[in-house]
Structures are given as structure tokens and as C-alpha cells.
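Below is one structure. I have some questions about it.
One chain of protein is taken out of this complex; the other chains stay put.
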Amino acid sequence: MKPMWTLADHRVFAGGAGTEGALLFGAEQASLYAIDAATGDFLDRWGRHGAFALAEVAPADHEIAAALADAQVLVPSARARRAPRPTIDPATVPLATLVLEAAQACNLRCTYCYAGGGTYGGAARVMSPELAARAARFLVEKSGDLPRVTLVLFGGEPLLNLPALAAAVAAGEAAAAEHGKTLVVSLTTNGTRFTPAALDFLAAHRIGVSVSIDGPPDMHDANRPYGGRAGGGSYADVVAGVARLRERTGRAPAARVTLAPDQWARIPEVFEHVLGKGFLEVGIAPATPVAPALLPTPEQDAALLAGFAHVARRFVDEARRGRVLPFSNLLDLLAKLHVGQVRGVPCGAGLGYVAMDAQGALFLCHRFAGDDGFRIGDLATGIDHAKARACLAAQAAGRADACGTCWARSLCAGGCHHENHLRESVLGLAQGTCCDFIQRWIELGIRTYGELRADPGHPVLAFVGRRAEG
Amino acid sequence: MRWATVLLPALAAAALGAAPRADAGDRYYYLGYGVVQVIDGATDTIVADIPVKGAVRNVDLSADRKYLYVTSNRHLVHKVDLAQNRVVATADVKGDGWDRVMYGFVLAPDGKTAYGAFMSRRAENGEAIVGRPVVAQFALDTGRIVRSVEVPWGVAHLVGAREGRTIYAFGQDLYTIDTTGPDLRIVATQPILDKGMNMLPFWDYTFDNGGVASMNYYTATAMGVMLVDQKTGAIEDLVLKGDPAMAYSVVLAPDRKRAWAVMDDLTEIDLARKTYVRSVPVAEGTCYGVNVSSDGRKVYVAGGGSTLTVYDAKTLKPLKVLQMASDGMDLRRISF
Partner (left out) sequence: MKKKRIDALNEKAKAIQRLADGEQPSAAALAERRMPQGCTTIFDTGWETNPRPTYPVGNCQASARDFHGCVGDCWWPAQMPDGLTNHREFDVQCPNVARDWRNLKYD
């Protein structure tokens, strides 16, 4: 029997501007190669065959075949079948990140809020300092051999409940010291509550801060008005607050931008505007479709991608000057591509990443707080691993076929659980409505990475590599 | 029990206590940018910030252990009162028309002068004039140079020995300078670079080690540790066996049987057997400086970035990470 060979699942992308040849992406291993035109032709020609014997390949192409075999893109047919990704048992994963919904209340009423005005359903309520402290100790104690744990102060608006935040951080620091671990604390805020006491707290504990800001005043104020009778936009207060934060802590916060589909055409403008306000990094998230009105049209999806592509182009231009344009979305994607990350699961939800609500109930992730279907235990009894396993299995159900043949599977692994849940279970859409966008976005990342790589000594790649590490 | 044995030391301590002084125990001095931070070795907490103009580089301790002289921006020398934790005087080695930079700094035993290795330049009619590199003795109060000797190549670091009678100048070569005559004199030159040794001798821990300078270097295949005994002037050169551990600096354990080295990893060295014992990565990242408590139980790494990590010397588990105000050059220990 002749040994037969098969081209493993791969994608060829045209190289970016100024690059010769093309980019070859190995889907199974997230490996990325630059290839010449002859190799591109070979892949095109033999990709249409199933299995073939090397004797069928013209001698002139043997060199290409050997190189592709080295790259594990041309594989013996017996090895061409995809290995199923092993499932991860939540019970075997130590706790690494705990998100505290310290205040299930908010002074803003953002139009796209997935947390029902910050409460995650029901009446506004806050976490007691005692519970917050216990939670922080829980995080440290359940973290196994991990040298570093992360406590995320979240809400609602967490700065509405400074006593609980202070109690959590104090208890977490004490427990970390006792166990010889490092505690990293971060906080996500709407930026309107940087009181002197809050600033003192953030400075004293070197807490990493993310501030929500949605662009120039007209956009931000349309998205993020105050609640209550006063109403009105929050832009001026946020910008002033960020200035005070920088002044007091000496550190710039990260910006988190959320945009509704009708705002996506303005992404380049939003990015530049927010960057100019003195943020360390700027990340842009399309609003989660909490209501049908927030579901984008295909044209809007295209505008989103065009906006990101525009900023990516800026990134490459800056990189050529040795500078890192701090666009969080792209930096994260480039870091994954740089490593060639292969994920069996889309995220850490329920696998070392857990959220706790104001009453001490634990959830798969912060976005599922208040949804009993995704409740995985409570602080008193600990994480219910069986429930976490069931939640994750339900999320993965039905995706195996589509994901198994998708070229982006290694990097995506199924997408955001919450986004999928909203689209499929709440809005009743079919599975996979995000896939097209995700694939295009990853393709954009691959092309951008290829362009950066075309200049081999590229300093920005060192920065990206460092980000990939941790 | 005889009361005198209990009371006399207490009375003596009370008498000394009349003047302000630092409490007994280990103090660590984190050499930062615009600041020297003081860490109490009992609690491992920052107990004082000493504002200091410039980027701190070299330090030396006065013979009475009351003052730490701190050089910054390669031309300022600050006198820090260790009881008050503040700068009480500053001298500048620039002046007399020359723009000088100083690499290496050691106090002379007279308490009034110090030695520095200088490179210099000045402008004349719009032309740059570059001075010959020198090792020079200068007045601590004015920064004025008293006497100097030209060295063939610029020097990176100085170590004083034999009560200041000898100054070792480390650079491309090692120059031995005799200070006893009216002029400074180079009396010996030993090759370093030509022997295939790559050395970055910025960190030597002479006073921390109780009078022994410790500096590591590399050959193409190994790491070596050079030890200079301040009292006798003897230089010991230990070549360690095995693949080199990468380190910027090496400090001796108090028993001098072991040493600790740091760069990306913290490495324990057995000096008697000339081997590496074990190594752990420093989670916070690269550090320039390493030190060890006077009881040998805790190891400190800091500088480079803005963290200070305290390790249990036995388990090599981190006990604590301090976030410092600035990035740093080194961490020095003074035991009171």
C-alpha cells in the first residue's frame, strides 16, 4: 500500500500591503507561515485532491512538499484526522480570578446595559464588607499552586460601595501575603465616582482601572446618561474624573468603549478621541444585543470590521516608527497569533474564572450574575463543579460540527458564552451568527501580523510577545 | 543575676539614644529615580522616602555608619543622614568648565574625600574637547578634584581596599591604583576583556558583605565570581561549574559559604563547591539588585523595574512583593 498524504486544514491569505507571497495559517495548530507563490500554487492545486501519494507530485515540487511536511501542513493521511480537543474538568482548575459584583446598582442608565441598569435584575443592592472580605480570602485559598490571583472589582458601579472594596482588598492582600501569593486587583468603573476617598484607595493599592467611555460627547452622552430625575450625559464628569485619577495615582486607566451598531461607522474617530484623553489603552466592544434593536445589519457588521481595519492600519503605520498604538482588541489578538494559541474552550468562565454577586452566589462569569441557570454554587458551600461542568457542556452543545470544520477554531473555540446565550436562547437566533465577524476579525489580525513580521526585527513584536506571556 | 550585666548595656544604649539614630536591625536602601526608599528588614515595609535629585547609581557608607553617600545622574554626590533619612549636603563634580560623568565611587578613609572614575568633555569655540579618562580623588563638600591619574580606558567601577591605600578600577582591564604617594599611580594592570571575561561590575555589595566586594562575570562557557577582600586587597576568582546562570549581581550570604545571584532568576550558589544550588524565576521580572538579611533567612531582589520581592531563603518562596515608587538601580543593606 502506498503511503498517502493529505493537506491538513489550512487557510491561505494574501499578504498585506508591501509583502510578497502569501500567509499560510495552519488551522489545527494556529501556526503561521509566509509562503512564496510556488508554495501557494501547490496548496491550491493539491488542496482540491483528497489523499495523494507523493509519487504523484512532480519532482520539481518535492522541495515544497518537504517544506510543507516539516510545517505539518502536509501530513500522512492516517494522521490527518483532527484530534478531538480534550474537555477540561472545572474541578481540576484552581481559582485564578474572582469578579465581585460589589454594587448591584448604578448611577448611570446606559442604553445597552446587559445588567438591567446595574442590578442584574431585582432591586439595587450592595455587598456587605464582611462578605467581600470573605470572598477575597476564598479566592486566595482556592487558588491551589497559582502564584498570582486576580480580584476584579465590578458592578453595577463598584465605587458606589467603597467599604466593600476596601474590605475585599485588605482581606485579599493579607491572605495573599500569608500564602506567599501575589494579588492583582483591577476595577471597572463608569468614571463618575472618583471621590477623594476612592482615589486614595486606588492609589494606595495600585489598582488597575478600566473606565467606560464611548467617544466624543455626543456619542458618550447618548449612550451613558445619568439615571434618576437629573438625567443628562456623563461625559464631562468622566473626562474630569480620569484627569483626577491620573493626577492622584500617577497611572493612566484603560478605556473601555461600547458602541451600538449605528455608531460603528465612527470607530476611527472614537478611537482617536478616546486615545487623546490620556488612556493607557483603548478597547472597543460592540454592544451586546440585549434587545433585538441592538442586533446589527450586515452593513453595520461591515462597518465594524472596516473601523477595526482602519485602526489596524494605523497600528502598522505606528509600528513602522517603532511605536505601539494601544488598541487593546488588536494587541490581544496579535498576542494570541504570536504564540499560536490553541484553545479547547473559548474563555476561562467556570474554569478558574468565577463571579460572585452581592449576596454571595457564584456564577459562570460576571455577565451571568442573577441568572440562576448559570449559578454555580455560593461562597458558603464553594464552587459547584458539577453545575459548572453542566453549564459549559450546554454552551458547547451543538457547536462541535460547525466549530470542528472552522479554520478559526483554535483561536476562537466557540465564542462568548453570554453573547451566544443572548442570541440563541433569548433572541431565538440560530447558532453561529457571530462566526462571520469573528473569522473576518481573526483574518484581519493574521494579515496585520504578517505585515509586522515582514520587517523581521520589528520591535513591536517584542511588545506583543510580552503581552502573550501574561 | 547580676543587675549590672543587664543594666550597663541598657544605660549605654540610653546614652547613645540621646542623639537620633536608626533603630537596631537591617535597613534596606532602594536606589531609585528621584528617591531612595528605606525598608525596615523586620517588617519588610517601606519606612521612609528620601527625596534625592536624579537617577541614583553608586553609594558608599561612611566609616561611622552614620551617612550614606549617594551619587546620581553621574555627577551629583548627596550626603544622606541615616538617622534623619534626608539629604544634608550635595556636591557636584561638574564645575571648572568640564562636564564630567562619574562611574564608580568609593569614600576615602579621611571622611572628607572620595574617589571617582571620570570621563569628561567641554566645548571650546564651539568644538567638543574630550578629556582623558581618569580616576580622581575629590572633595566631598565642594566636588572639586584634588588629584587624579589617567587611565588607558574608561573605568566602570571602583573598589577601595587596604584602608584606602589601594583602589581597584574595573573596566576593560583591572587597574590597581596606589594612593599612598603624593600622586595616584597605576601599579598593576590585569586584563579582563582580553582574557575573554565579560563583566558588568556595577553592583559589588562591599559594605553589605562586611567588607568583601562581589562581582560576577562571564566567559563564553561559564559564570565567575570575583571577590575583593577590602581589608587585605586579596582578589579571589571563582569559576562556577556548569551552564552559567544569568545574573547582574551577586551578594554573599552572611556565612560566606553561599551566594545569591539575580537577573531573571534568583539563583543560590555554593561558593565552596563552586556550583549552582537552585534557581527560581523572579515572577515580577528582571531585577538588577539582590541582597540578603543579616541572619541569612531572607533574600531580597529589586531594581530594574519597580518591585522589591522578599524571598524565604530556605524555601525560595516569595514572602512579599513591595511596589516601589520608581524603577531602581540596586538594593543595599545596612545593619545597625
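A and B label the chains in the order they appear, each numbered from 1.
To be clear about the criterion, contacts are C-beta pairs under 8 Å (C-beta built on N, C-alpha and C of every residue); 3 or more make two chains touch, one makes a residue touch a chain.
Just so you know, these numbers come straight off a predicted model, no measurement behind them.
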(request) Touching the absent chain in the whole complex: find that residue among A:53, A:240 or A:462. (result) A:462
(request) Touching the absent chain in the whole complex: find that residue among B:116, B:143 or B:304. (result) B:304
(request) Spell out the interface residues on subunit B facing the chain that's missing from view. (result) 32-35, 54-55, 57, 73-74, 101, 103, 198, 200, 218, 220-221, 243-244, 246, 248, 263-264, 281, 285-288, 304-306, 325-327, 329
(message) Even though one chain is hidden, which residues of subunit A still touch it in the full complex?
(response) 23-24, 26, 29-36, 38-39, 63-64, 67-72, 250-252, 278, 280, 322, 337-342, 449-450, 453, 457, 459, 462-463, 465-466, 468-469
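As a convention for this text, only the chains that are shown with their structure count from here on.
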(request) Find the geometric centre of each of subunit A and subunit B from their Cα atoms only, then give the gap between the two centres in Å, rounded to an integer. (result) 45
(request) State the interface residues of subunit B toward subunit A in the complex, per the touch definition above. (result) 283, 312, 317-321, 323
(request) Using the touch definition up top, name the residues of subunit A that touch subunit B in the complex. (result) 147-148, 177, 180, 182, 206
